[in-house]
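One structure is given below, encoded as structure tokens.
As you look at this complex, bear in mind that one protein chain is not there, while each of the others sits in place.
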Amino acid sequence: MSHLFKIFIMPHPRSLNDVFDEQNLQALRELGEVIIHEGPELTEQEFSEVVMDAHVIMGVFDMPAERLARCKNLRAFINSEGNFLPNIDYDYCFRHGIRVLSASHVFAEPVAEISLAMAIDLGRGITRSDRLMRQGIESYGFAANSEARVLFNADVGLVGFGDLARSLLPLLKPFNVRIKVYDPWIPKMIVEQAGCTSVPLDEVLQTSTFIFILAGVTADNEGFLGEKQFALMQQGTIFLLLSRAAVVDFPAMLAAAASGRIRVATDVFPVEPVPADDPVRQLENTLLSPHQAGALEGVLKQMGRSITADIALISRGLPPMICKAAQPETASRFRSMPVSKS
Amino acid sequence: MSHLFKIFIMPHPRSLNDVFDEQNLQALRELGEVIIHEGPELTEQEFSEVVMDAHVIMGVFDMPAERLARCKNLRAFINSEGNFLPNIDYDYCFRHGIRVLSASHVFAEPVAEISLAMAIDLGRGITRSDRLMRQGIESYGFAANSEARVLFNADVGLVGFGDLARSLLPLLKPFNVRIKVYDPWIPKMIVEQAGCTSVPLDEVLQTSTFIFILAGVTADNEGFLGEKQFALMQQGTIFLLLSRAAVVDFPAMLAAAASGRIRVATDVFPVEPVPADDPVRQLENTLLSPHQAGALEGVLKQMGRSITADIALISRGLPPMICKAAQPETASRFRSMPVSKS
Amino acid sequence: MSHLFKIFIMPHPRSLNDVFDEQNLQALRELGEVIIHEGPELTEQEFSEVVMDAHVIMGVFDMPAERLARCKNLRAFINSEGNFLPNIDYDYCFRHGIRVLSASHVFAEPVAEISLAMAIDLGRGITRSDRLMRQGIESYGFAANSEARVLFNADVGLVGFGDLARSLLPLLKPFNVRIKVYDPWIPKMIVEQAGCTSVPLDEVLQTSTFIFILAGVTADNEGFLGEKQFALMQQGTIFLLLSRAAVVDFPAMLAAAASGRIRVATDVFPVEPVPADDPVRQLENTLLSPHQAGALEGVLKQMGRSITADIALISRGLPPMICKAAQPETASRFRSMPVSKS
Partner (left out) sequence: MSHLFKIFIMPHPRSLNDVFDEQNLQALRELGEVIIHEGPELTEQEFSEVVMDAHVIMGVFDMPAERLARCKNLRAFINSEGNFLPNIDYDYCFRHGIRVLSASHVFAEPVAEISLAMAIDLGRGITRSDRLMRQGIESYGFAANSEARVLFNADVGLVGFGDLARSLLPLLKPFNVRIKVYDPWIPKMIVEQAGCTSVPLDEVLQTSTFIFILAGVTADNEGFLGEKQFALMQQGTIFLLLSRAAVVDFPAMLAAAASGRIRVATDVFPVEPVPADDPVRQLENTLLSPHQAGALEGVLKQMGRSITADIALISRGLPPMICKAAQPETASRFRSMPVSKS
């Protein structure tokens, strides 16, 4: 069968080598014919000649129903950008058994890793102490730690219980923390099986010393963490924003940090790059991270391996198991998602 | 029996309330008579009147053989400072069944916690990126991460396999790291049972991306990590000094960081406070921490609870199980230990 | 919305109370109108009156395309029997966004539990020693253990890497075993992320001291473990059949046990109940289990809770997350499955 199996790859906006190493490409070629289309453009003629009869397509170009209808062999369209963008007619795909896949799960581990370190950093004053030492105004020993919060045995809150949370959980586990979770899309049973407690948002905010914001943006949750929510938090709460700037009311968050009520780490900003004169750059009680939590070369290679493994399954008539498949119920909600977190 | 059991506590140089909360003191009082001696001095007369017939003594004052010989009831001397100092005649104690105890193990968890965060910080550039953002010269996303090292699946080296290493191991485990250990005092069997590999020092240095220095100072290992050892490390090695400044050749370490060959985090310095004009304060590729890794209020309270639990065992004629007991074979080697890490 | 949401439940061949306790039923009723149809029969008229407009149906009755086409509201059909039976037109469902769900995952934990105990039983001779003591011919201590195999540090093979294997893995983990996996449907990447090694079937059979057969029957694997495969196993191999009798050549398995080459535990038999005079009943080197590995009351209640949680998601327009959804690629292969393992 494999001599008939056709894989079309248009890596833009990434480059082919970012995602696939030579071993990966070789593995793909053993599955069938691999057509690679570099560059940002794809003409109609190219579409007709090399895309239309592919069994698997990877790319982020437009795939309206009329194009999909011409792809008679198509079994899976893999979004290489990492989000479910509105580039494809999801309903057509669901009705016709075409999988729409994303390998965005690969970003979860590096984001979890840096989240954990940022939490301890704010709790224990790592970056702050380094800054004070460079300024020559540090304290030592117990005097340096008068405001310290340890993660061991702490109350931890997770807002969002998707891939990021699942990757963070095993890292938190040896710290013997109690974890409360708010995620309106996830049933209590799943939260409890993971050893956490499912609670309303307010309870997460009121009772947690460390709060990790891990929720993606949906039609429903834009800016849902605002002045009122920050007011619920305890003095000294450590608040970590790892997913999307749009889920918080950013000025309210910064005001809470400026006042000294909470400490904030953020990997995302409403505008990136942050304007040169943005006052956030000089804010106390904050740890600033230039959208670097997941954007690692090794992660893209892991994306390539994930995609290759799923294409291998698809080529054998089996369902993909590693990438995330778009679901009829949620595709439309996610479609409005802003630009990729990567 | 308990009405006869006598506990003498001289908390100096700490204060009583640093170590014991009210609940702890109450628990001690239920075991017997508790005599608390505040202040730094202890006269001969006071010794004769209130120390001499104690069953358990906690303090750091001088206990030569002649004094010990007068303590007919003494079962345990608990060093509240955290190290086995040369204040007591260890040989006399060993020959007469007097336990010399230290609760220094309580520092291990907070040091492990901050060590992990510092490792990820240097690997992922957390403090560095925050500094660049405050200077307005940050890069974003993949550009920010061109030198990043992730801890997941990394090669990790531990130099020293005592309390600190045992507390760090469970925190490292979910990162799926391969761990090589150098500790000449610990048998291979123990290292392997902990899921690590026991190797010579040079192999740790040559093959690890993250190297944690967790060894205490002994008569044998002062400055044992010098220019030659730093030369063995790979480009980009992340080197974390958490135990004692004296185990490394400090200038050699800083030179290796300055050259860009390695990145260094250190919680300890040859002279503390660090002199105002010490060039270490402006060094690149370093993360500076003012001896704050273990010095937490909560830790002293944990020390108090540990000591209380062991005194309870001793009062019942059972061996202590939580504090560390000085051993005949090693007491003399540790006696030269410099000032407390706390 | 919930006043319109309609849930039709026909529990046969189970009874309603087997699956749902009162708390569960109450939770279901809070989601919408719950229609319960007891008994084994469902007339066309009943179908028209109470099934046709349901949003969720639970049952195992026939649902050909013509019936499905009349169910305009239908979002999910939940098979309460535990397998994907050929009672429903899967293709119709896939094309029309109707989820076909099964809660068979609930059987995995109890089967894993008993599997582990059976493995240790055969390795250490638990049932055998009990039998010898009742016969008055036991040996003691080392003499009792001359043929013993410990699970600690053993080589373990898993044939099949689905729900059963995933539930068994955490139980095996503290025994520090090396695990080799054969499952032609599962990519190497998934096996490796679980800390196991993906190998060909022959390697599993040749190198494992404990072999767990956890694969369901498909069109492809009937009787795939036969005389040739048993001949590959080492002397003293412990062979555990937990999934389906049909995946092995049963007489070949019993012959290998009778010869003393391997030890066998089986929870399944080609004919159940086993005929009274079946020689398997007197076979040495075997541990016989009357299809009891998963059939626990508490498990059915867990099934009820899983179903309820997923119906709650569906009622809110979210995808189910707990039950297993039939997949276009594999539904036809599983459709031929024999009678339920429960």
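By letter and in written order, the chains are A, B and C; residue numbering begins at 1 in each of them.
In this text, contacts are C-beta pairs under 8 Å (C-beta built on N, C-alpha and C of every residue); 3 or more make two chains touch, one makes a residue touch a chain.
Nothing here was measured: the structure is a model prediction, and the numbers come from that model.
The shown chains contacted by the absent chain are B, C, with contact judged over the whole complex. From the set C:Ile98, C:Leu151 or C:Ala312, the residue in touch with the chain omitted from the display is C:Leu151, counting the whole complex.
Remark: the residues of chain C touching the chain excluded from display are 109-110, 113-114, 116-121, 124-127, 129-134, 136, 138-142, 144-145, 148, 150-152, 170-171, 173-175, 272-274, 276, 281-282, 287-292, 295-298, 342. Touch with the hidden chain on the side of chain B covers residues 94-97, 185-190, 305-306, 309-310, 312-313, 317-319, 321-322, 327-330.
Everything that follows uses one rule, which is that only the chains that are shown with their structure count from here on.
Chains touching both chain A and chain B: none.
Residues touching across the chain A-chain C interface largely coincide between the two copies, over half of the numbers being common to both. Chain B and chain C have Cα centroids separated by 51 Å. Distance between chain A and chain C, defined via averaged C-alpha coordinates, is recorded as 34 Å.
Shared contact sites, meaning residues of chain B that touch two or more other chains, are absent.
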